[in-house]
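Excluded from the complex is one protein chain; the other protein chains are retained at their positions.
Chains: A and B, in written order; residue numbering restarts at 1 for each.
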Amino acid sequence: MCLGIPGRIESIEEDSALRSGIVSFGGLKKKIVLAYVPEAGVGDFVVVHVGFAISQIDEREADRVFKYLEETGELEELKTDEVH
Amino acid sequence: MSDQGEFSVTCPILHQQEEKILMSHGSGGKHTSDLIEKVFLPAFGTSSETLHDGAFLHIDQSDLVFTTDSYVVQPLFFPGGSIGDLAVFGTVNDLAMCGARPLYLSCGFILEEGFDIDRLRQVVARMKDAAALAQVKLVTGDTKVIERARGDGMYINTSGVGVVERAGINPQSIQSDDLILLSGDIGRHGIAVMSEREGLTFETSIESDVGELYSSVRALFDEGIDVHCMRDLTRGGLATALVELSAARGLAMEIDESAVPVDAVVRGACEFLGLDPFYVACEGRMIAFVSSNDGEQALSVLEGLGSNPRIIGHVSGQSGPMVSSKTFLGTRRILDRLVGDQLPRIC
Partner (left out) sequence: MKYIDEYRSSDTVGQYLSLIDRISTRPWTIMEVCGGQTHAIVKYQLQKLLPDHIRLVHGPGCPVCVTSLELIDRAISIASLPQVIFCSFGDMLRVPGSQTDLLRVKAQGADVRILYSPMEALKIAKENPGREVVFLGVGFETTAPAIAMTIDLAKREKIGNISVLISHFLVPPAMEAVMSSPRCVVQGFLAAGHVCTIMGYDEYLPICKQYQVPIVVTGFEPLDIVEGLYLCVKQLEEGRVEVENQYARSVKKEGNTQALRMMRSVFEIVDRKWRGIGVISHSGLGLKEEYREFDAESRFQVEHVTTKESAECISAEIMQGFKKPCDCPMFGRQCTPERPLGAPMVSTEGACSAYYLYEGARS
């Protein structure tokens, strides 16, 4: 519900009726429909499900999960806790 | 390629170049001998004067290994290989996994009426090259033709015989604490074949890893590595081979996922399709169970041959069948036999 894989847009076919392009998944390339991500361009990452890009990955939000641990300061407390 | 042969009243088509396999190619008559003379003998190099019901072999007083396998892959040609490569290397590798030097192969073809003879030539040419690489001889064979279904069917059986070079290489010789060596990265063959079949096309070609393993086995033997058991990875991939051996020997095995090499593009394909690389078919890859003292040395032997081997785990002292794999989190998941083939997921 479903398998959505992140991939990088390598190229876009501008003249096809349905906006599509080549997306690379760790080196594997596949033609993907990009009609649902009209603002995504070459170099952007998208989440792909059944041959359609369903979202453009927000890089800032993607990093947030890592920054969260530092920002809350709980990481520091954790380090203190771990000293047994 | 037109044939300017004689015209005969009894059978006007006798000397014409046939483009497609006919039922008569399998019936033992003139068409069959034409096929043998024009397609098989030029590839497999046996003089036609010695054709008989069987091949006479002289093998000195050694223990022999005898194996057989059948090849029904579709498509016949895929990136990096063909059914011809599989038919030779697959059987050669089975012999090598038993600690034997492969010597002779037989080859039985079952062809569908309507099969393109040029395609047959291409397959046979690949078999010839594979046999040369593996240093084996194809010494006897058979051809049968079955009624047309789709007209593209080719099924090959190869049986092989080799001399035992080191005795006792079998699952029963696996010991607790044996290290499990993997000869290279996994999953190439399955992805390569899948990329041609079922309309799953990828722009980047992933090539099958089909190839011979005897040279690796020979190198391990020459260096005196204490090898207990070997298995080539085929259908069902790495996980299936481990599960089968764990069941055969009755010992549990533990592997570390992070140690198993998977090519980046194969990995991308597996992520994309929702497949587990551990179960994706390989061809020219093997696992070897070696004594715990010889692990590092065995690694450098195989590295010296240009492959990318790893020690991926060990045999535990607990009873099996049980194969567990350590995830990146340190937890263990159980590997078991798959039911049927992995199907690409959407969900």
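Keep this in mind: a contact is a pair of C-beta atoms (placed from the backbone, for glycine too) under 8 Å apart; a residue touches a chain by one contact, two chains touch by 3 or more.
The structure displayed is predicted, hence computed values, not measured ones.
Mapped onto chain B, the interface with the missing chain covers residues 198-200, 264, 267-268, 271, 273-274, 322, 327-334, 336, 338-340, 343-347.
The missing chain lies against chain A, touching residues 1-6, 8, 18, 25-26, 33, 35-38, 45, 47, 49-52, 54-55, 57-59, 61-62, 64-66, 68-69, 74-75, 78, 81-82.
Definition applied: only the chains that are shown with their structure count from here on.
Chain A and chain B, compared by their mean Cα positions, are separated by 38 Å. The touching residues of chain B, when paired with chain A in their complex, are 202-204, 206, 264-265, 267-269, 271-272, 274, 345-347.
Note for the complex: chain A touches chain B at residues 1-3, 5, 22, 24-31, 48-50.
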